[in-house]
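All protein chains but one are shown in place.
Showing subunit A:
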Amino acid sequence: MSTPQEAVVAPKAGTGFWKDNLRDYGMLISLVVIVIFFQIATGGILLRPLNVTNIVLQNSYIVIMALGMLMVIVTGHIDLSVGSVAGFIGGLAGLLMVSWGVNLAAAIVICLVVGGVIGGIQGYFVAYFKIPSFIVTLAGMLVFRGFMIAILGSQAIGPFPPIFQKLSSGYLVELISSDGGIYVTSFIVGLILAVLMVWQNFRSRARRVSHGVESEPMGFFIGKNVVVFAAIAFVAYLISSHRGLPNVLIIMAVLIVAYGFFTNRTILGRQIYAVGGNARAAELSGIKTTRLVFWTFVNMGVLAALAGLVVAARLNSATPKAGTGFELDVIAACFIGGASAYGGVGKVTGAVIGAFLMGVMNNGMSILGIGIDYQQVIKGLVLLGAVCVDVYNQRR
């Protein structure tokens, strides 16, 4: 890792760099601390390959929805209906695939489209009718929970076709036979990902240095990349020692990269932040604010639908209980990840870290045998604490 001396070498004052980035790395450090804590507390169970795969599978749908929720929150809104929508779409998938025998691909497309339409309807009320999103989506939460029970008739539908189950319980097809207990293809994919990330980091740093705008100290940069590489390689190793890369992790990773790029680098992404930061100023800068808000809700609907499918595939049945309370975990993930309840602030990486932080805590506490009652208490306090720390840091 870097030393203070190296920080001074940076072209622009190193202190500014630390100040600006403390928040981002602070999140990551909390996650690492919590992982280490539970690793010790559970006597090493937490990071067993089986359990790591489980954590990923258990949290995949939260992460997927958190990506959409982050953008909704950044525009200054909230979506309370995602749990119900995910559940409803799960029910719809059951109806289509199991009861009516609709073709798998068609059923998935229908489910995602319906999710988008649901998001669109809610977004329409929020963006064009200017009805507070809290109210619109609270209504949506009740409506779609109701619809789900109506279509399922308060019983579970299942099982799903085996190919559909693969969405959540399938793993990357191994090209090389694996006898040493390690799923080589998965491990290689993980390593390639790690190399790509480090390469990308170096490339963008080289570009910034050539333009003379890099403020990150070199020592820190190298240290960071070593840690990134080691962490990904380690997780890849753990996962490939169990059964290889879960399909859902691949979907998740692709989505995280895509949404990270979208929010960080594209004009539309920037405009979403502007809408949340100051809607009137954004509008007077030529940004079509209502349209953007509408589309963030459509996007949220599609992602909630995808999460609903993942959950249904994982449970291998569509049950009326599916999706209950998801919205709270998703929203909590975004806020723990540093999103502001006033809009305009929040990062994709933050939301993902927030989701995993909650996930690791859920998993770790379950292993420790802490009852669901106190798990809730602890999660609530962590949410409050994380936001307090964030607010305190901002005021400083």
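Quick note on the criterion: a residue touches a chain if its C-beta (ideal position, glycine included) is under 8 Å from a C-beta of that chain, and two chains touch if they have at least 3 such contacts; residues count from 1.
In this section, contacts and distances are computed from a predicted model.
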{"item": "Identity of the absent chain, which is to be given by its UniProt protein name, from \"Sugar ABC transporter ATP-binding protein\", \"ATP synthase subunit b\", \"NADH-quinone oxidoreductase subunit J\" or \"Ring-hydroxylating dioxygenase subunit beta\"", "value": "\"Sugar ABC transporter ATP-binding protein\""}
{"item": "Omitted-chain contact residue, chosen from A:43, A:101, A:153 or A:286", "value": "A:286"}
{"item": "Subunit A residues that touch the omitted chain in the full complex", "value": "12, 16, 20, 207-208, 211, 213, 265-268, 270-271, 273-274, 277-278, 280-288, 344-345"}
